[in-house]
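Shown here: the complex without one of its protein chains, the others still in place.
Right after this comes chain A.
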Amino acid sequence: MQRVAIVGVGQSEFGELWDRGFRDIVLKAGSEALDDAGLEGKEIEAIYVGNMSGGRYLEQEHISALIADYSGLAELGIPATRVEAADASGGLALRQAFLAVASGVHDVVMAAGAEKVTDVGSEMTADIMSSTADREWEGFVGATIPALYAIMARKHFEKYGTTEEDLALVSVKNHRNGALNPKAQYRREIKVEDVLNSPKVAEPLKLLDCAPLSDGACAVILASEKVARQITDNPVFISASAQASDYLAIQNRRDITEMRAVRVASEKAYRMARVEPRDIDVVEVHDSFTIAEIMAYEDLGFAEKGKGAELIREGVTSLEGSLPVNTGGGLKACGHAVGATGIRQAIEITLQLRGEAGKRQVECERGLSLNIGGTGATAVVTIYERG
């Protein structure tokens, strides 16, 4: 197996980009990643693109060829592949690109993620997101994605004593970090009261417990160690990539206070990287809802089951804490551009490990990212280390 490094990163704006088209934002991310790597583009041997619902948001399928075409790579005939796993699509694109380089088939590959959600109304956006859970048996009864996370949160409250204030602290922390990130969609701090007093979405979750759905695109360039050493002095190596699945509907899971896919994928990743949770210095988790970050602390092995809230209460996961989580602002403040989120997480960890994270820089040698699809039926865990 070849060692694989991230050698270039690029990101479009995240937000309500009504004046920009899907291909515009993808090109922005892709060309920024090429500039960052110091490559021209013709060196790219394959593209993997994470996109959840182009067919419904844009009525455009065949996103893979579209991206290759407008990146100017159709002329070279390079293979382009779309991968989909709800809002874990980006993480999965990264994993496919990793596998392509690790296997030795390719030496330079682009992993991208993109979603354009605001071309349809918010009602339709919510309906499309509902398709990431079980449409026939959850969606039918009006169980939206926030509703399903709310059901998990309520059980976590009952079983472990986690509170609405604990969830609010997650949102407050991620907004505080986002305020330091020039690429974040929301760069302003909020208070616990703001979260608690925001409109109810699905009790106990309020509006500020939920990440916004955003337009956006991200790209990273992966290279084999040999190529990486030739083109950059600061490669960030991917030391593990693991993926797991779980029952699609939460009713079939043994325990809705844990995401078993996260547990399984992270255990595999720790084994592959030959590290333990305590060896990780900086983390990006999928905080599509605040309760998801608390559960991630536990399922990734950073806290005992049921004790995730202690980490947020004690400031362990803040920028100043011993295990900074979502240093760039997470999905909550950066925006959740669905298919792009997994790649954005990889970019944040890369910037941190390169020492290029600006005001939000933390001391770190090794990072981890967790990208989740839907309500946890897909989990992708990636571990990174400084080259």
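Here, a residue touches a chain if its C-beta (ideal position, glycine included) is under 8 Å from a C-beta of that chain, and two chains touch if they have at least 3 such contacts; residues count from 1.
As a convention for this text, contacts and distances are computed from a predicted model.
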- Missing chain's UniProt protein name, "Putative nucleic-acid-binding protein containing a Zn-ribbon", "ArsR family transcriptional regulator", "tRNA N6-adenosine threonylcarbamoyltransferase" or "Hydrogenase nickel incorporation protein HypB"? "Putative nucleic-acid-binding protein containing a Zn-ribbon"
- Query: Which one touches the absent chain: A:Leu39, A:Ala249 or A:Val380?
  - Reply: A:Ala249
- Taking the full complex into account, find the residue in A:Lys200, A:Arg313 or A:Lys359 that is in contact with the omitted chain. A:Lys200
- Using the touch definition up top, pick the residue from A:Ser130, A:Ser214 or A:Thr232 that touches the left-out chain. A:Ser130
- Message: Using the document's contact rule, name the residues of chain A that touch the chain not shown here.
- Response: 123, 126-127, 130, 135-138, 140-144, 146-147, 150-152, 154-155, 158, 199-205, 247, 249-252, 256
